[in-house]
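My structure is below; once you've seen it, I'll send some questions.
Note that this complex is displayed minus one protein chain, with the remaining chains in position.
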Amino acid sequence: MSVQTAAADITRQPTSSRWRSLVTQESVATLVVSVIVAAAVILPLFTLVVSSFQVLDSGGFDTTWGLDNYRTLFTDRVIPKAFVNTLVISAGSTVLATFFGVSLAWINARTNSPGRDRMEPFNLIPFFLSPFVGAIAWHNLAGGKTGLLNSWAREYLGVHGNLLNVDNIWGVIWVTGLFFSPLVYLFVVGSLRRMDPSLEDSARTTGAGLLRTARTVTLPLVAPGILSGAIIVFVTSAGEFGVPFKLCAPYGWQTLTTQIFSKAVGDDANQYLGAAMSMALGVITVFLIWIQQSYIAPRSFTTVTGKGFRPNVIDLGRWKWLAFAFNFSFIMVAVVLPIFCLVVVSLHPVWQAEIIPSDLTLHNYVKTLFWWRPDHIQAATNGIYNSFILAFLGATIAMILSLVVSYMIHRTKGFGSRLLDFLCVVPVGFPGIVLAMGVLVTYIKTPIYATLWIILLGYITRFFPYGQRNVSSVMLAISEELDQSSRMAGASWFTTLRRITIPLLKPGIFAGWVLLFIIFLRELSMSIILYTSGTETLSVGVYYLTNYENETLTSALSMSQTVVLLICVFVFRRVAGREALTA
Amino acid sequence: MSARNTNGAMEAKGTAGHYVEVEGLVKLFGNDRAVDNVSFSVPKGKFLTLLGPSGCGKTTTLMSIAGLHTINAGRISVGGMVYTAPADGLFLPPEKRDIGMVFQSYAIWPHMTVAENVAYPLEIRKVAREEIDARVTDVLKLVGLGQMASKLATQLSGGQQQRAALARAIVSRPRLLLFDEPLSNLDLKLREQMRVELKRIQHEVGITSIYVTHDQAEALVMSDEIIVMSKGRIQQKGGPREIYARPVNAYVSNFIGVANLLKGHVTAVTAPGRGVVEVSAGGRTVQMPCLLGKDMSAGAEAVISVRPENVEATRQNGGGPSLEGEVIQAIFLGNCVDCRVRWGEFEWKVMAHPRAGLKTGEKVYLRLDPEHTLAVLP
Partner (left out) sequence: MGSRHPARAFRHFVLLAVPLAAATLIAAAAYADDLTPQEKALVAAAKKEGSVTILNPLFSDRTGQRLGEAFIKRYGLGPDFKFNNLRKGTGATVAQVRQEIQAGKHTVDILLVSAPGFYAEAVKRGAFEKLDSGYWKNHEELAKKAGQYFDYPYVVVPLAYTFQPVWNTSCPGMEHFNAESYADVVKPELKGKTIVSDITKSFTYTNTAISLAENHAVDMDAMWKKLKATDPLVEFRTEPKMQMVISCQRPLDMWNLSGRVYQNVLKKPELAKVLKIGFYKEGQVMLGNQASVIKGAPHPNAAKLLIEFLLSKEGTDVVVEGEAVNTFLKGYEPPAAAKPYLLDMSKAKLLGMKDWVAAASQFKTVRENWQKMFQ
């Protein structure tokens, strides 16, 4: 075409093209979401940091700036010991969880142990239940004189005194390790299943025996998965509040989380000292998570190929029955026994370590569930109602947020997306209690204080990374070209999201939603800081009952919570399928 | 083709000028110049291929034209409309560019049927339902998927998905078609078949097309013009025969087809475009009369490029310049024998006729035809 026509065409260029490069639907949404995430995550942490440098005076109202809080971490009688206890518990739980997680994963993915497919969903159940409830159940099973197992041992085995005692640090390690075994299991089983069998076959063809192949080929390939799982367990144990609160704090062993709790709302309330302790704990856990995310997690993809195949299964011969027994026993001990105990205790008016058939009654369930009756316990019935609302609303909002954030992290490039990725991981590193204190102090002057909204904010801030991971893993599997071809076909960014991306992500979205629903329903450590009359949650109800009422009422409400969670697990399993949880 | 496209700008009709114009395109990834000052243009209705190995910048260039990448410098215009010009602050988002694109993975949406996939661009453009149905049916027939309209995308084979992707790309009669290595996931026989199919369809609908591939056979079969790229730069532009017969430098020689390449320098210019180049390899030196590249003068560094089929190997020295060597490999390929002949330190690739019956270890004499011996830039 002639130069003049071309020039004329170019000058007739719509100027809206210039704006487009700045204000696209995509960039606006990115900005809004980034601001929301940054505010939600950074503000509470910032408040904590500032608080840790404020020192409370003896009157209890005024503060001055100083480093005394940090000094107290070392000089106080209890705090350094609490720190040591926390490390011991975390380390012990990690070892126990790794032992169970790896052995069960190996049995399930690599051996011909009978019934392993049937047993697999049960291996995962402890992950979905509340460890606090688990601690309550184990206290009634094996906690000194009132333990059911102990009384059976006395009666049927003639044992003097108490056979078992979980009311100490070892009990905490036992319960925490059991309940977090599925975390390691998930990492390792996914790794084992996705492993290309030709990697091991090639070792076998060079003459290496079964054990040597396992040691020199399989183990190193699974190592990143094991390490990832172990770190997650360590961090989660360090931040666990309910189990030490029930099993070791009352008997003389404090942990950082129980100390932070007592500094937040105990007699010696000093939220500023609590903030300093939170910083100490938080820095360690965030560091560990960062290591896991940056260095270990990426390496666990090295064995993934696109093709599906069957990994090598080892024939154990007669030993397969031992493997079966091991798996079966785990399920009995980790799942069936505690639930059985909850049921038994909840049916008695007062628990005295023996089953008294004439005493059995459903009255405790009536008092904790039937809100229309005059003798209901408010904290319990409020709890059920509030927890359901928080779980529904929270899961929904968190998934919407996860969707946009995942999209931004995986589909846009550059510094912004990497920052967002990091911001998403940070809340996971901080214990719930710590984050809740930050949220409380940050938002106490706003209208959301003392309402369900502040609890909702806390939940979403802390847990939306879980939803985001679910969405991200599905998104990674979806080729970017599916979105790009929609853009090329003429669809705007938003239309593409609506018609292509979201429909394809549906399985991941729903799986994430159910997972978050479960997590919100059983959450304790944040709720306990942020609740007030009328906004109690289910776990707060259990906490209230354990403080002011007796074991039987506590067990009744705990059992109700467990039943709801089990139903959710069933639904989750149905919808999301086997691979949905693998990390 | 419609006179007015969805963007309201007038299409220049019936001009012999260039429809797609890319000027001075630069794309940086960090400090890496993925595309380094690339300029070319495509006439209306023609088929251009960007050819090169991975990392040469061909896909980045394509993505820049599509608008899926922003660029650092340069200007891209299609049909007289400027799509990208950072110097003027202009950037048209991809969905407004009226481009049909076929991706390497086909990108057929698994949650929709074939018909729904193909109808998508028309729905976006708010075409009336009856017209959508009619056009979808037509285009599916064109690509040979007439019976597959209601099948889910996941029920299609690779080749069928490819056709569906093509159908989706052309159904809205876009002003430009872009192809990103669409055949590389298919197996050999299917690839050969689809090459021809694609070209036929493109020719029938007459939409200007830019095609990216690393497979030189594909490029030779399908293109009106080929651009060979390496390390972000254009090595040579030209039609298939020209590129094959007259490669401009050693890189292009070796990339398109197979070539024997020897380093040397021009010793004499005997006529316009003709001369003598001296080459040596491990003690042996020889003067080769050859066709000279453009602007080559005496003393210039050059590389001799001879295709294996243009090297004659005989048992007797037939007179004239010849190279004495030993057959170190003779592989029977059916229609020819792939020989390697050692001459000094150099191994000549020779395509010998099966009836010559050359065997390993034999002494042979190689003769070159000056008309098919090229001196190219190093």
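We call the chains A and B, going by the order they appear; numbering starts again at 1 in every chain.
We adopt the following convention: a contact is a pair of C-beta atoms (placed from the backbone, for glycine too) under 8 Å apart; a residue touches a chain by one contact, two chains touch by 3 or more.
Computed from a prediction, not measured in an experiment: that's the story for all the values here.
Asker: Touched by the hidden chain, which of the shown chains?
Answerer: Answer for the hidden chain's contacts among shown chains: A.
Asker: Identify the residue among A:F46, A:Y251 or A:F570 that touches the chain left out of the display.
Answerer: Here the residue in touch with the unshown chain is A:Y251.
Asker: Considering the whole complex, which of A:V55, A:A264 or A:L435 touches the chain not shown?
Answerer: Touching the chain that is not displayed is residue A:A264.
Asker: Give me the chain A residues in contact with the hidden chain, please.
Answerer: Here the touching residues of chain A are 58-61, 77-78, 144-146, 250-252, 262, 264-269, 271, 349-353, 374-379, 440-441, 444-445, 449-450, 532-534, 544, 547-551.
The working rule: only the chains that are shown with their structure count from here on.
Asker: CA centre of chain A versus CA centre of chain B: separation in Å?
Answerer: The answer is 53 Å.
Asker: Please output the residues of chain B touching chain A within their complex, sorted ascending.
Answerer: Residue list for chain B touching chain A: 6-7, 9-10, 12, 15, 17, 66-68, 70, 77, 80-82, 89-101, 103-105, 107, 109-111, 120-121, 124-125, 165, 168-169, 172, 178.
Asker: Considering the complex alone, what residue numbers of chain A touch chain B?
Answerer: 1-2, 5-6, 9-10, 12-14, 17-18, 20-21, 24, 479, 481-482, 484-492, 495, 499-500, 503-504
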